[in-house]
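To start, the structure under review is shown below, and the notes come after it.
Removed: one protein chain of the complex. Kept in place: all other protein chains.
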Amino acid sequence: MVMKRQLIGFALFSGMLAGTTTGFAQSGNVVKYHASMGDVKYVYGVAEPVARLKSGDVLETNTVDAFGNAIQKPGDPLSLVKGDNPLTGPFYIEGAQPGDTLAVKILDIQVDGNQGVGAFAPGFGALNETNYTPMLHPPLPEKIWLYPIDHASNTATFKALDSNFSVKIPLHPFFGCIGVAPAGGEARSSIVPAEFGGNMDSPEVSVGNTLYLPVNVPGALLYMGDGHAAMGDGEVAGTAIEVPLRTRLQINVLKGQKINWPRFENDDTIMAVGAYRPLDDALRIAFTELVRWIHHDYGLSELDTYELLSKVARIHLNEMVDPNYVVVALVEKKYLPPKKK
Amino acid sequence: MVMKRQLIGFALFSGMLAGTTTGFAQSGNVVKYHASMGDVKYVYGVAEPVARLKSGDVLETNTVDAFGNAIQKPGDPLSLVKGDNPLTGPFYIEGAQPGDTLAVKILDIQVDGNQGVGAFAPGFGALNETNYTPMLHPPLPEKIWLYPIDHASNTATFKALDSNFSVKIPLHPFFGCIGVAPAGGEARSSIVPAEFGGNMDSPEVSVGNTLYLPVNVPGALLYMGDGHAAMGDGEVAGTAIEVPLRTRLQINVLKGQKINWPRFENDDTIMAVGAYRPLDDALRIAFTELVRWIHHDYGLSELDTYELLSKVARIHLNEMVDPNYVVVALVEKKYLPPKKK
Amino acid sequence: MVMKRQLIGFALFSGMLAGTTTGFAQSGNVVKYHASMGDVKYVYGVAEPVARLKSGDVLETNTVDAFGNAIQKPGDPLSLVKGDNPLTGPFYIEGAQPGDTLAVKILDIQVDGNQGVGAFAPGFGALNETNYTPMLHPPLPEKIWLYPIDHASNTATFKALDSNFSVKIPLHPFFGCIGVAPAGGEARSSIVPAEFGGNMDSPEVSVGNTLYLPVNVPGALLYMGDGHAAMGDGEVAGTAIEVPLRTRLQINVLKGQKINWPRFENDDTIMAVGAYRPLDDALRIAFTELVRWIHHDYGLSELDTYELLSKVARIHLNEMVDPNYVVVALVEKKYLPPKKK
Partner (left out) sequence: MVMKRQLIGFALFSGMLAGTTTGFAQSGNVVKYHASMGDVKYVYGVAEPVARLKSGDVLETNTVDAFGNAIQKPGDPLSLVKGDNPLTGPFYIEGAQPGDTLAVKILDIQVDGNQGVGAFAPGFGALNETNYTPMLHPPLPEKIWLYPIDHASNTATFKALDSNFSVKIPLHPFFGCIGVAPAGGEARSSIVPAEFGGNMDSPEVSVGNTLYLPVNVPGALLYMGDGHAAMGDGEVAGTAIEVPLRTRLQINVLKGQKINWPRFENDDTIMAVGAYRPLDDALRIAFTELVRWIHHDYGLSELDTYELLSKVARIHLNEMVDPNYVVVALVEKKYLPPKKK
């Protein structure tokens, strides 16, 4: 676990960052950190930081895939995998204190390789018995699909195992895992999404969006991993197109702004995350957070907001396969009053 | 309950119907039926038909709004409402027999009036205690919002009750209720969505889509109502912009084709409906139906389909406020093999 | 559907009925009705009554088993079964009107035969995929267990299919199905439990208890069936020891007393039923009903009741295998204030 932090100087990202709605500083150091299997983590919790950033800095780093890059060719079994969702991090953000919010602006995400992996692992999936919805059926068989990545066309190719059908799938790279150390002294597995973010499997963690996370410990301790080249809603069979990623993220600390659950925002839309079980409760969390966000920041009464959302909200069901399920409730800003000063 | 069926002759709808992917006959009689509060129904079940159609006929009819058009001006209380979701119908489709499928192609839907209604009715909604998620909290207060409809701009206007904020919402008219008589001698309330369709609150019941419903009784006995001018995903506060509608639907009987749950299709997409509680199970129903549809009609193996959907499926969570919740699982046809002959 | 009602005269059941806590009339006619497969029903709904009773009358009748008595010997397949849960009834109770409550006091239940049946039917059960929790697993195999009944020792004998283990199980006979015509013009399958009672699979429907059901239509239209000789909590594999039953029930109409969900009562205990999905909501229904029952009849405030139940309530989880799940929340009267007059 070597500290590979390198200061690159006060690089200016004015083009990239100009006009952001979240009022970030428009410059910052670039901190580079290269992750390898030697220093990944498997829990979100308090651990020795791999690098430190100041608010406004840009982090350039990478992640291994959800299998620790262990599946490389046909026939490689899941038993080669050392642990699910190895995480890059933690990154210590100076000045971040419990009660603050961490804003992570996704500047760039690139698939870091030429192949993705999909796997059906017995006990994991929305349409089969699992550890938390166990049944007496024999498990479905383990299966692995390899997805060649074509960077020129920005696609991955699905190839059926039981027939010769294949089809190209456009890439939409994002982090399945991104989160901070949990509150209350908890440490949570890298397969869990919850209040601290984590394994949200949210395609919203992609270029153009800013992710807000509650800060629970000094330095926030940011982790990321579980790169996805593309994923269907619900991630129903248990995996996306799993890939290593390279990324550039700008990190800001919003002092004294407290949130309870992760949020996303871009120029057009605000998005609230609910991560729990059953989906009914994940949805209730996401929507009560969205109602309160709008009430607090945009000034509509709670009942007017409730009514308005019943007419114009959108729901993105991210996944129903992890220990908690993730629902994103969103609304376009064009339907809201101007933001309060 | 007067039979108002009128045969209009062999009107040709070649322009409208040419090129459909579902192979409908390209002509058919037009059957017109005008519904009023004197002959609405409040259950999906066996009842005297209001009109009869042949397979291939086009139905022109209308629906009153979810409140029976009882809420017209500020101050009108919900106590004026005689019953929820009054239904137009049933329509008897000649030749439809249990084990067949009814295909309802939505040719046209128009808002039939200049105002829509949104209501917060205590005990109804995703973020408050209800009859089926009861709690000890005092109920939230009854509230009604009126939405002026502007046909020129194709918008409805939300006006906040607790501030002077207003905003225009684009119209996307669809039937919240459309279904047939249930199987097994059941009769179900017009507020229930289930295997027979019903109160699915699916924005998919709109122009360009074909709805497939299982036929459970001779003649199928088709009903529709609960017009929506626009609705947010989840319909979280319990209502959409509730409006009367005028519609034109082409009805076909697919002999000997049996489905278990409603489905939608258009030129680009196939969509399977799950309607149950909790959302977890609604999602499982929708996706197992989608897997089996693809396996049966497009020839991919079930596990290949499961994997592919985990990468490219989309989920539309229609509503989480009715006695059953509705999830639509969908996939674009471009990701599938050619349909089997 | 022949009316087999026979008046037996003003038989006096003073011994049996004296001292009941529910204030029933202490005498009544005996109405006898013998059910056979020729006149069973498969839905709770409005149908021609098979007999009529006055409030206070005693009904002597019988039920076929959940398979219509079709499974009699090893090797009989489930395909012999015409329909699940054939119902005896309906019985028209004179004077019962919507808004009243029907009180059904269980005077006697006897197993009407020498053998019970247990079956594992694919798609039915708490630990395997079902119609409403579907999965991609192949179904578990159909299996049938026959249970010899020994009336002398009041036991049934389980005999393992895959080994030579056998064990005696004490009989606790009760009706899995008992209910009235639903509200709002609905008709519900005999496999469904809901507000109207129905397939509650409640061992509480046994001698010594009084069942209260809401009256939704004139005459109430009482049905019963699905006799169980004994059942485990949850009825997890989908069946109890299924048997025909003979019974004696005293029926009373409680005029102007309205309940929303079924209730049970005996000398010592009050019990409220919740029947919905998921179990979380079934429990919420049962407990909010119990809180309101205690508040209304025994005068404790709602929050005092909530607190007290958190210390002394009991929960009986009846079943998690039917289209709705059933939870009974109960409290011993010794923990309550005296009932209000």
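Letters A, B and C mark the chains as written, and numbering starts fresh at 1 in each.
As a convention for this text, a residue touches a chain if its C-beta (ideal position, glycine included) is under 8 Å from a C-beta of that chain, and two chains touch if they have at least 3 such contacts.
For clarity, every value in this text was computed on a predicted model and none was experimentally measured.
Asks: For a quick check of understanding: of C:Y92, C:F120, C:F175 or C:W293, which residue touches the chain that isn't displayed?
Replies: Answer from the full complex: C:F120 touches the omitted chain.
Asks: Just to verify: which one of B:A47, B:L78, B:L107 or B:L136 makes contact with the chain not shown?
Replies: B:L136
Asks: Out of A:G38, A:G75, A:P141 or A:G184, which touches the unshown chain?
Replies: A:G184
Asks: Suppose we count only contacts with the excluded chain; which residues of chain C make the list?
Replies: Residues of chain C in touch with the missing chain: 118, 120, 125-127, 140-141, 143, 145, 158, 160-163, 165, 167, 169, 230-241, 277-280, 283-284, 287-288, 291, 299-301, 303-304, 306-315, 317, 320, 325, 327, 329, 334-337.
Asks: Since one chain isn't shown, list which residues of chain A touch it in the complete complex.
Replies: Looking at chain A, the ones touching the missing chain are residues 42-43, 45, 132-136, 184-189, 276-278, 280-281, 284-285, 288, 291, 302-303, 306.
Asks: Provide the residue numbers of chain B that touch the chain removed from this figure.
Replies: Within chain B, the residues touching the omitted chain are 127-129, 134-138, 140, 278, 280.
Basically, only the chains that are shown with their structure count from here on.
Asks: So chain B and chain C: same face meeting same face, with over half the numbers shared, or different?
Replies: same
Asks: Suppose chain centres are the mean of their C-alpha atoms. Which chain sits farthest from chain A?
Replies: Of all the other chains, the one whose centre lies farthest from chain A is C.
Asks: Based on mean C-alpha positions, which chain is nearest the centroid of every protein C-alpha shown?
Replies: The chain sitting closest to the overall C-alpha centre is B.
Asks: Which chains, taken as a pair, are joined by the highest number of C-beta contacts?
Replies: Per-pair contact counts point to A-B as the maximum.
Asks: Quick check: how many Å separate the C-alpha centres of chain B and chain C?
Replies: 35
Asks: Indicate the residues of chain B shared as contacts by at least two other chains.
Replies: Within chain B, residues 277-278, 280, 284, 288, 291, 303, 306 contact more than one other chain.
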